[in-house]
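Excluded from the complex is one protein chain; the other protein chains are retained at their positions.
On to subunit A.
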Amino acid sequence: MSEGWCCGRSLALFALVILLPIWIARGFQSDELLQDDEEFGLEGGRPAAGPKPSTNPVRSPIRRRPDLDPPSGSADSNSVQFSLEHNLGGSEFSPAGTFTARLKSWSHGGQTLTKLRFSRNALTEGEKRAFERLLKEDGHYTIRVPSNVLNPSGEDYVISSVRARCIPRESLDEHFVIHTDGVNIIAVNYGSAGACRYPRLLRYPAKWSFTSYTVLKNSEQAPRTPTFAEELLAGEDGLGEGVKPPEKSFWAKYWLYLVPLGFIVMNAMTQAMNMPEEQQVAGQSTSQGQVAQRAPTTTTTTTTTVRRR
């Protein structure tokens, strides 16, 4: 277990986003996870009252299981089996495979399903022909599993369908997401392992066998509403220093004063530089007359421009 299963709540948040793809991709599975889970359950102080397995944000182990794996642990009293049935366009459902899962009991009485394994039956010739027909007419391939795995009453099934043309790739790639709540299956989402492009083209698989990916999902818990009561109180205590504006740089604070100051300085400098020159000029002629003469010329030029317009 390389992933950090240390802190309690982040487990619920992280698992779905980060862990699932890793598991699917690597097919990595470990018993340690279960162990950790159990410890977490004991330490985390789950409310002991009431049978509500659904309340626990349990991240069940999720794994890929290639087919042809013998259903193990059938002798184990803790394991349950339930069958997958499929419908190839007719009205009847027929067995297509078996799920095996470990039943895990919690200290407070709830039970959850973990360690899901799946073995797919090989397609018979008849089924293969039926599947080909489905592919041709772009029909729905439907599967179902019992909603209550402990005592399948034979009435309530969760059903899922996909357009048959979404499944074939190299082999027949299928992807199950089983949403559980305790020992109940709420829904099974069945589909292709990847995208299903819309203009669905007729394509036959190279290999007429299923490659199955299964994911077991429990509900995640909503993030708690943030409460700022303490902070608000703290703010009220120190009224004056409650929120300090961020410190600004010197330039940002005083540019208003610095810019005019700069102008004044520059003005003074140019004046200081002009001063000696003018004093020199002043000796030769009166600057007054020059200025007076220059003024009319400038005005005439401007008026001409106006008239030209």
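Throughout what follows, contacts are C-beta pairs under 8 Å (C-beta built on N, C-alpha and C of every residue); 3 or more make two chains touch, one makes a residue touch a chain; residues count from 1.
Keep this in mind: contacts and distances are computed from a predicted model.
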| item | value |
| --- | --- |
| UniProt protein name of the chain not shown, from "SKP1-like protein", "Vacuolar protein sorting-associated protein 16 homolog", "NADPH oxidase 1" or "ER membrane protein complex subunit 1" | "ER membrane protein complex subunit 1" |
| Contact residue for the chain not shown (choose from A:80, A:113 or A:166) | A:166 |
| Residues in subunit A touching the chain absent from view | 17, 47, 49-50, 52, 54-55, 57, 138, 140, 142, 147-148, 156-163, 166, 175, 177, 179, 181-182, 184-187, 189, 191-199, 217, 219-229, 296, 299-300, 303 |
